[in-house]
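Of the protein chains in this complex, one is absent; all others appear in place.
Entry: chain A
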Amino acid sequence: MLRTIGRRLLLLIPTLFGLTVLLFFWVRALPGGPAAALLGERATPEAIERINEAYGFNRPLPEQYITWLGRLLQGDFGNSIETRRPVLEEFANRFPATVELAVMALILAVGIGIPLGYWAARNHGRLLDHLSVTGSLIGITIPVFFLAFMLKWVFAVQLGWLPSTGRQSRGVDATHATNFYVLDGILTGELDAALNAIVHLLLPAIALATIPLAIIVRITRASVLEVVNADYVRTGRAKGVSKQVIRNRFVLRNAMLPVVTTIGLQAGLLISGAVLTETVFAFPGIGAFLADAIFARDFPVLQGFVLFIAVSYALINLLVDISYSFIDPRVRIQ
């Protein structure tokens, strides 16, 4: 087991190295550089030239790449051109917000998706099943930003039940130790602060959760349908195994394998999906920041953030693979 993990982590190194090359040249292939973005209407060729000179953007690309990589290996990701802060610091400040949002969305997607999918499968062919299939189809096709604006319009603007922006209300007395606001509230015993942070998470999390939720419903449903008709389930029933054992150990456990794979893939996608949701809800995570960085051609931020996201994506996938071996002993033997 440890060897597998070790091997996977080692494999990550060439992957990340390849990614640094791709990233570096990709961001520089974007038309219009950071100087033009920074200066706007004031961008004269001379001013752009002076800025490129000062920032070293006019040096040969391979030279720039080697300088960047050299610093990277020493843990220096450079500074954002827009905000002038170290990229690592910007990421560390914002990543907890995104993780909180992604976890909340995942809880919603899994917590609702699996029971709903199971339920639909058990009621195969009946109205409930049709409803859940149609519902999940809508969930997959509805554009996230449209849903996000609609949710806000209904629950924040019209009804005023939920906040429309931000992570926590002003005036809430909250200590921020880890920057995970919900966790901070629980750790410090400021439960009202934690609750307030959860309330702020609801709408963006619902918007972010719809697509994974819909996919999980469909996969769970299909997978359960396949398993309930398997020979071993029939044999179990014939042997008089209790309904509960059949459901939990025969059906669910076997049906969960493809679902876990899907959850793993979706968890990675949640982080990139956060770009839109965070922008709409002015939620100060990495997504909204990354969107700005693209418009500002903020090279150091683009390079650094995408690398960090790639690492977290790889780690999530590793976790999913490890969890396989708990669900399916056959994986362990291989």
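Here are some notes:
In this text, a residue touches a chain if its C-beta (ideal position, glycine included) is under 8 Å from a C-beta of that chain, and two chains touch if they have at least 3 such contacts; residues count from 1.
Just so it is clear, contacts and distances are computed from a predicted model.
The chain absent from the displayed complex carries the UniProt protein name "ABC transporter substrate-binding protein", chosen from "ABC transporter substrate-binding protein", "Succinate dehydrogenase subunit C", "Small RNA 2'-O-methyltransferase" or "Cell division protein FtsW, lipid II flippase". For the chain left out of this panel, the touching residue among A:Ala43, A:Ile140, A:Val241 or A:Leu257 is A:Ala43. Of the listed positions A:Leu16, A:Val103, A:Leu195 or A:Val241, the one in contact with the omitted chain in the full complex is A:Leu195. Think of the hidden chain as still there; on chain A it touches residues 31-33, 35-45, 47-48, 50-51, 54-56, 68, 71, 76, 78-86, 90, 93-94, 115-116, 118-119, 122, 149, 152-153, 156-157, 160-167, 169-172, 192, 195-196, 198-199, 202, 243-244, 247, 279-282, 284, 288-289, 292, 295, 297, 299-300.
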